[in-house]
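Left out: one protein chain. Kept in place: all the others.
For reference, chains read A and B in written order, and residue numbers begin at 1 within each chain.
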Amino acid sequence: MKKAGIDPKILGVVLVLLILPAWEAIRIGGSISPLLMPPLVSIGSALLQGLIQGTLLVQIGLSLMYILTGAGIALVLAFFTLWISNLSPAVHHAVGILGALFHPLPGIVLLPIIILWAGIGPSAVLVVIVHSVFWPVLTNLQAGYRSIPETWRMTGQNYELAGWKFLVFIALPATFPYLLAGLRIAWARGWRALISAEMLFGAIAGAGGLGWYIHSRRVFMDSPGLFAGILVIMLIGSLVESMMFSLIERRTIQKWGMSL
Amino acid sequence: MTGQHEIPKKPILELKNISAGYADYPVLHQVNLQIFGSEVVCVLGPSGCGKSTLLKIAGSFLAPKAGSVVFQGKMVTNPDHHRLMVFQNQNQLLPWMTLEQNIRFALKHGPLKSHPSSWRERIAKSLQEVGLQNAAKLYPHQLSGGMAQRGALARAFGCQPALLLMDEPFGSVDAPTRSELQHLLLDLIANHHTATLFVTHDLEEALLLGHRILVLNSRGFITLDSRSTKPGHPSAVRQAMEHPDLRANRYDRP
Partner (left out) sequence: MKTEKTLYHFLRMPALLPFLLTVLLIFFLSTLLAGCQANQKPAQLQTLRIAEQHGLAYLPLGIMQTQGLLDRELAELNRENGRVDIQWIRMGNATAIREAMLANRLDIGFMGIPPFLLGVYRETGWQLFTGLSESPLGLVTLDESKQSLADLNPTDRIALPQPGSIQHILLAMAAERQLSNPKIFDNQLVSMGHPDGLAALLTRREVTAHFTAPPFLFTALEQPGARQLISGEQAFGGPFSFIIGALSPGWTDSPAHTEALKGFRRALDHSLSLAQDMILDAQRGAVEESRATLWQEVSAFYNLEPQVLLAHLSEPGFRYSSEILGLDTFIRAMDRFGYLDSTRVTELLIQR
């Protein structure tokens, strides 16, 4: 028997069910312009239309592709940096100092410089994402690496795992809880940075992602479309968090009894 | 337990003039030790006397400050799967793999690297030996403390190492389980004829398991029991109980 209280899932449903009529009530009760608060029906139909016509789907796909590519590059870089900094204590400290300096910088703050250096193309968006993902992943990887129990290290040595083999077969799974925590932060930061970057950069190579979608809805004063875009960003954000990360967590560190 | 077995003349592991520790805090000072094939050497000693350091040096996990480690006639400096370590820590099975996968992992990277076809049989056999055939698909965190240590034994003996290095492997389980595990280890050693360097602070355990019992203190080793003694021999027990070094030691166990 759980502690007396309420299932968060049901609470979530109840909350949404309360917010929706509240939205309509405020809108109608206050006779607020549909440009400020569009009716739910028109938001829904804008969403549906975007999905059916495929325009919204293309933008979603593009945004996800960007973030996956950026995250992939950042992951490879982070592992490489971890490897390098294990080889030399000087590098380790240098990376630590750089991390302390750059980790707190929101990717969007770097945008003006990135525009100067990497231009306004896809590469600039990727740089923003890589920055947002790299530092949290690296700092978590390093923390995780430091906390690998000695028994596992020695077990690895006993089976003659050294160098990359040790990293892949012992260090990677052993630091996985930390990696996952780092990826969670990275996702939150990267997703926000991506949407902001897309809103600033405009269309890139054929389409512009969800940020651009919202920007273009805004300039055409299409409020329902604007809210539909915001809704999609919210949904994807929480779907990735609650479905993907939770699923990975359940399939890995919870199954292994390794939760931090 | 049938009679004593023949112990070869040539040592399988030889520690020569080993020193370890820091300049102002020497842990080991010119320690010599020979272990012969299929004998069980138990090392007793007060906590902090360097028992664990000795084991790590024997497994080449730690380089001695002076002296050399000779294994099967060769100087060694890196750990290998012929000298396997079993820890006290119940967390020593890798948690991201099931028990079965842990053993397969050991075989795959250890002795049976190039014989994948024989893994399945070997895994089944070693699980059978420790009585965990029904726990093959369980993850380490699902095992009780005693089961986890059995699993560690299965993983180690599955690799059929030449030498086992055991660091108080039964130190963190309750008394009945410890006794069970001790007898299991006796059976395993009898079947596999594996030479074992067994570190413990438990005198009864040393008396039960060891062919030879050594006490490690700041002055080096004191031999308590000769290797002609059969494990568990009553005279050995009496002799050990009366030894002044251990009598003092029994009150300051870690």
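Methods note: a residue touches a chain if its C-beta (ideal position, glycine included) is under 8 Å from a C-beta of that chain, and two chains touch if they have at least 3 such contacts.
Please read these numbers as outputs of a predicted model, since none were measured by experiment.
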The complex has one chain that is not drawn here; which of the drawn chains does it touch?
A
Full-complex contact with the absent chain, from A:S33, A:S147, A:S238 or A:S259
A:S33
Touch list for chain A against the chain that is not drawn
4-7, 10-11, 14, 18, 22, 25-27, 29-36, 119-121, 201-203, 205-207, 212, 215-216, 218-223
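In this text, only the chains that are shown with their structure count from here on.
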Centroid distance [mean C-alpha coordinates] between chain B and chain A, Å:
48
Quick check on the complex: what are the chain A residues that touch chain B?
149, 151-152, 154-155, 157-161, 165, 169-170, 173-174, 176, 252, 255-258
Under the stated contact criterion, what part of chain B meets chain A in this complex?
56, 59, 61, 78-81, 83-85, 87, 89, 91-92, 94-96, 105-106, 109-110, 139-142
